[in-house]
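Before any comments, here is the structure.
One chain of protein is taken out of this complex; the other chains stay put.
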């Protein structure tokens, strides 16, 4: 297994799938000569040429909408939005054209479209920093992916490109530099299968991307005090693997969600409601959500740090819960 | 008390507030000479003239965005989107400009904007039939109103127009013709106060707009069998009155949400998670959600009827729950 | 223009006109939902435009009538089935008459939010440029729809990539109850072509020959890799925006009939002797028969199963 960064893993997935299938094209602002503002697409323009990898105007609506149209007629576009927040700037195209074009035409089309959406991070301000997963998870017709490791980033993107349904692929800006082992051999990662990142009995914590990384850190500290938390990484939010979470909760009797989305109707809300429907008998502690307290992400880092769940906040929340 | 239709109540609220404050303007497609495609704004163009009530181009982005800009500089625009779904067509303007303009400028502006969004109903197809409340409730900065009676339609709209914050006002298409008593004297209805529409002890049902109407019908049948359900109408989703729901659940020990939004991460998800956080000890029955099964609204009525919670479905769900 | 072709255009227009009349009749009688936006008065131009394209060129349309599908020989029964939510519907109850689709006949559907076709059609253009070179994607849209931001992003995109796309604007002077003059800063939508370096052409949409010719030029341009053309056809909406619209907002509603191209085309063909009273009544009879058969077929067709509501969202 080679050790790669999260962004290099994405780059490899793109290169491999573009090599495998000439119908895969890639476009977005600055993705060509410059390799993307986050340098994720470096080298692809040179390798696959301007017909398959090209820069686009600042026109998010047509970027996504053209991707849908092209997908219905046999291409497999990968569209890079410069920031995940822009799925709302292209709201009609993401939620209605990508999400519903097949449905409203009675299944006459397939829509193999991937929208790459760099999410989270901070310092970019209210319109460039969000984790808008919940908007996508609520909307019918859109698959939703949240890779947390280089291995998953590669495997889930390769799978996304091969699927015949539209996928919003959230890549977390703060994970781009993360290093991790990636299989040398060809693989894809199936959608809808959560993974237990750490075993424990004290409480089940559901977290992904940067919040997973922070939760794992907090878990180390807690472990030194004899508190072993179980951590579930959903990997995809649609399809969503409830069973792994329910099984874990049957063991731990408690659940906490740590997420970088706005708290109200964040992904944690669905997990809470789902558990109340299917696991009420096993729950002996109140449900807990750590999330953004329903304000946009500010620009100044120390204000951001005040509202994004920190390792310490996760640590404290677990202590409260178990005591 | 006069008996008015829901749409006439909205019309009166607009007329009264425009009379009270000359900064209130109203625009949208077909709202002027024609009085709106749902005839809600009839007579206002004649009464207040073309500078204050005018038709707009088919330009949802600028319709909402200009409303925000105008609001920051002292007007109090009421923008009619022809269909509630279009809040996503104007996604950037609704979620970022209306929701965040004040925040990202450190409170330098007030944004007294009302977006009127005709929701629900059916036969209009996937892009003209949704109840997209959950998108708004998840987003920071947007107040969210879901009036269920002519009285509330008028009182909540008058309040919305007077508030200095942006409000998405969902008016349900199937309620336009609903008749109800409306006070003759001046009044406004405060945000954030749910109302118990029917008292009971069997289960707490949270429902609003057309789903409330159906739930009340189902409650009649259930009552004949000695099952008394308690029905809570939240009236506004942001601010959201948790206490009334929690108090009711403390009495009934069970909760069900009936809504016209997509099930996953619909408003019911937040209610379920909230109860699990704050009312777990009182809950002796699993939580239940009746909602749209995560597909868009089709056009054909009998397909719509298959997926929108019916009086009968509500009746059955309660029977399952209490037995 | 060749009269054989002209009389084909006439026949298809007549079929469409009578077919929509029947749909309206059935809607009034409560047998169908009143979701049709009648194309009466615009169908001659629509059909003339489509007849200038190859049968395998692709079409995205607006909501203004069913001529687009009729011109491409989508079965009348399937269109009725879409409205009735019955077996045989092209979109299986999901989209009704708004989203009639027939890929083999090049009918790629419609966006319910106006102007969605701008972005979808350039995507289709990107795909055919790479996978089916020589084909064209044409998007028919209204004057009001040209005020969507997607118009701008799409035309810039198509012009930049020299996509094989045609933008066919049907300027009927109205968007529901709003006259173009109160919604659009320029009288000619075609003036907007200048912002993208593409040809902008105005044509009398009531003149099938003129329409045919500008479409041919645009098609030739698109096929030879020179990119899109913006065509603006000046037309007249003969009826209300939707079934039952009394047009109380429209002072000149009565004057519309005088501009109806269908009787004019009929007269032209009669004068030229291409048609005569006998052939004409033969055509009328044939049209009625086609419509009657379609109506019968659909009356006898079963409703779609309610569970179909849950299908077609994801491809398995």
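A, B and C label the chains in the order they appear, each numbered from 1.
Throughout what follows, a residue touches a chain if its C-beta (ideal position, glycine included) is under 8 Å from a C-beta of that chain, and two chains touch if they have at least 3 such contacts.
Being a predicted model, the structure only gives us computed values, none of them experimental.
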| task | For the chain that's been dropped from view, list the shown partners it touches. | result | A, B, C
| remark: Among listed residues A:80, A:127 or A:171, the absent chain is touched only by A:127
| said: For a quick check of understanding: of C:9, C:24 or C:198, which residue touches the chain that isn't displayed? | reply: C:198
| Where the complex has a chain not shown, which of A:15, A:37, A:174 or A:246 is the residue touching it? | A:37
| remark: Contacting the left-out chain: of C:160, C:253 or C:283, that is C:160
| remark: Residue positions on chain B contacting the omitted chain are 23, 25, 51, 56-57, 59, 61-62, 64-75, 77, 92-93, 96-97, 101-111, 140-141, 164-165
| For chain C, the residues touching the chain missing from this view | 147-153, 155-156, 159-160, 182-186, 191-192, 194-198
| message | Contact with the hidden chain only, please: which chain A residues? | response | 29-30, 32-34, 37, 54-62, 85-86, 89, 123, 125-128, 293, 295-296, 298-307
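Note that only the chains that are shown with their structure count from here on.
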| query | Taking each chain's centre as the average of its Cα atoms, which is closest to the average over all protein Cα atoms shown? | reply | B
| query | If you take the mean of the Cα atoms for each chain, which one ends up farthest from chain C? | reply | A
| query | So, what's the distance in Å between the C-alpha centres of chain C and chain B? | reply | 36
| note | Taking each chain's centre as the mean of its CA atoms, chain A sits from chain C at a distance in Å of 41
| remark: By the touch definition above, chain B meets two or more other chains at residues 85, 89, 125-127, 295-296
| request: At least two other chains touched by the same residue of chain C: list those residues. | output: 89, 91, 93-95, 99, 111-113, 149, 313
